[in-house]
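Excluded from the complex is one protein chain; the other protein chains are retained at their positions.
Labels A and B are assigned to the chains in the order they are written; within every chain, residues are numbered from 1.
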Amino acid sequence: MNTQLHIMEEPKKTFTIHPKKFAMWLFITTVVMIFASLTSAYIVRQAEGNWLIFELPKILWVNSGIILFSSIFMHWAYVSAKNDNTKNVKIGIGAVAILGFTFLIGQVMAWGDLVNSNIFLVGNPSGSFVYVLTGLHSIHLVGGLIFLLIVLKSTIKLKVHSKNMAQIEMCTTFWHFLGGLWLYLFIFLLLYR
Amino acid sequence: MFQVVIGIGILLVVLILFMLFRIGTLLDVVKGSNQKVVTKSNKVNAALFVVLLVIGFGWIFIYSYVYFDDYNLPLASEHGVETDYMFWVTMAITGVVFLITHILLFIFPIRYSYEENKRALFFPENHKLELIWTIVPAVVLSVLIFKGLQVWGDITSKAPEDAEVVEVMGQQFAWTPRYPGSDNRLGDFDYRLIGDDNKMGVDFTDDGSYDDFIPREIHLPKGKPVLFKIRARDVIHSVYAPHFRVKMDAVPGMPTSFHFVPTKTTAEMRVETGNAEFNYELACAEICGRGHFAMRMIIVVDTPEEYEKWKSEQTSLVAQNEILFNLVPDDKKELAKVKGKVKTEVAAVESSEEVKK
Partner (left out) sequence: MSTEDTMHNNEHDHDHHGNFWTTYVFSTDHKMIAKQFLISGIIWALLGGALSVIFRLQLGFPDMDLSWLKPVLGEWIDIQGKLDPEFYLALVTMHGTIMVFFVLTAGLSGTFSNFLIPLQIGARDMASGFMNMLSYWFFFTSSTIMFISLFLETGPASGGWVIYPPLSALPQAMSGSGLGMTMWLVAMALFIVSTLLGGINYITTIINMRTDGMSFTKLPLTIWAFFLTAIIGLLSFPVLLSAALLLIFDRSFGTSFYLSEIYIGGEALPNTGGSPILFQHLFWFLGHPEVYIVLLPSLGITSEIIATNSRKPIFGYRAMIGSMLGIAILSFVVWAHHMFVTGMNPFLGSIFTLLTLIIAIPSAVKVFNYLTTLWKGNLIFTPAMLFSIGLVSYFISGGLTGLFMGNSAIDIQIHDTYFIVAHFHLVMGSAAFFGMLAGVYHWFPKMFGRMMDAKLGYIHFWFTFIGVYLIFFPMHYIGIAGFPRRYYSWTNFDTFNGFTDLNMFVSIAAIFTFVAQFIFLFNFFYSMFKGRRATANPWKSTTLEWTTPVDPGHGNWPGDIPKVYRWPYDLGKPVNDEYAAKFSDEEMKNVPDFIPQNIPFSKTPETNFPNENELIALEDEDDKAIEVK
């Protein structure tokens, strides 16, 4: 059988989103489902009573500010990439990475505060949920940081520019998503004490 | 040796089957039937559906008719009449649908099997038909749902005030029942109080607990509403009393309940079933570990008079076990003695101790 393939030009696409970007959105959907189910579990469990009420650590407000701020930098890096300003892209992504890392440290400090106010992972589920939700978000944020570093590496290799935006676009989407996810969790935790 | 023979035997059978298969395929090649769209097998397969239809349904009907009573579990509760009725109504409806669809499904193969010069009917859609078979099931289902929810509402409604309360606790791998005694109030419990003697964790600082008793069998009065208060000590169990059509999970940390009215005494059931050894049984219906299959407890349904008599003969927890009596706070010991009908010897020892203090 002759299997010498002559792969010709593909027929025109029936849909215009870049497949990888689309896959990225689907991935975000799965993450949304994880957190949606955990927060619904939180509500269901809270409704059953025996629920310890405590103050959220104040530092979470600071952390929320940091992550919002990092999203602004991310957007700036993205716009810079669109304008082929590689230097600013590097600065922007670097700043986002540093802010992201600071956020993580802040989250760990928040856990420290919780421990100091005698809220442990083991104990009433109201406390355990806070640890699980913040911890799981932080794990995703670590993933985001790794993604940032990959984009930073491509930028240094001059692979990120106005003609090659897919990677930084996906990174931006994911980072904004992580920021949005955190705000959702924070507001949720504030509302459902 | 024997195993070797069996092994060789199986090997031979497999080999013979393989030879038959090879010969068969070679014959097909010779006859050229492997080049045709369909062979004789097409008709054979189609006919087999009809054979299966006749034998299958014949068998089902005859067997169901002859052995119906073997599988029809005797019924002994008020709500069970309703649920059983619904069960058989649903059975009739689904049975008819099952029969009709299968007659079509198994007759079509022979009726429309392949013919060389025939062309199938090009029939891609017909909105009227589709509408019909969307609406008809919808209507039938609404009837079933309506009736079902009505019955469900009755069963899960609040138990009547005068219901006989029985607490049933599941543990690996037994049931423990507790009766509230003459005051009709179950004493509080706390799982942290559970121990070798106090296996239900009864709180003996609560006045309600002094006349509570734990019998070896569950007794229920005929014709009176009964409320099972259900809890579990370790893992999830499920209270399942098949004759009463009762089932409710026993969940640790989350008490549940089920109320029903027994309608036949054990004695009446023995007559009805013609089995002199008949007993109502309580089983576990939720996987709970190694002994899941052995969580049996006998339930006895008495006439109301017999039931009251039985209740009055039971010994309260505090009277049964001195260790439990000692859990009662000192200022309540007198009350416990009276309510729990603690025998005088025990009481005497206790009072003499008090004197010493």
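What we mean here is this: a contact is a pair of C-beta atoms (placed from the backbone, for glycine too) under 8 Å apart; a residue touches a chain by one contact, two chains touch by 3 or more.
These numbers come from a predicted model, not from an experiment.
Among the residues B:Arg178, B:His219 or B:His243, only B:His243 touches the chain that is left out of the figure. Looking at B:Ser182, B:Thr205, B:Thr256 or B:Thr315, the residue that reaches the missing chain in the full complex is B:Thr256. The chain that is not drawn here is touched, among residues B:Val50, B:Leu144 or B:Ala267, by B:Leu144.
When the whole complex is considered, the residue among B:Asp183, B:Asp203, B:Asp234 or B:Glu334 that touches the unshown chain is B:Asp234.
Along chain B, the points of touch with the absent chain fall at residues 21, 24-25, 28, 34, 37-39, 41-42, 44-46, 48-49, 52, 56, 60, 64, 67, 70-73, 80, 82-84, 86-87, 90-91, 93-94, 97-98, 101-102, 104-106, 108-109, 112-115, 117-126, 129-130, 133-134, 137-138, 141, 144-145, 148-149, 151-153, 155-156, 172, 191-192, 194, 201, 230, 233-236, 238, 240, 242-243, 245-249, 251-254, 256, 277-279, 281, 283-294, 296.
Residues of chain A in touch with the missing chain: 1-15, 17, 19-20, 22-23, 26-27, 29-31, 33-34, 37-38, 41, 44-45, 48, 50-51, 121-125, 128-129, 132, 136.
The rule is short, and it goes like this: only the chains that are shown with their structure count from here on.
The mean-CA centres of chain A and chain B are about 48 angstrom from one another, to the nearest whole unit.
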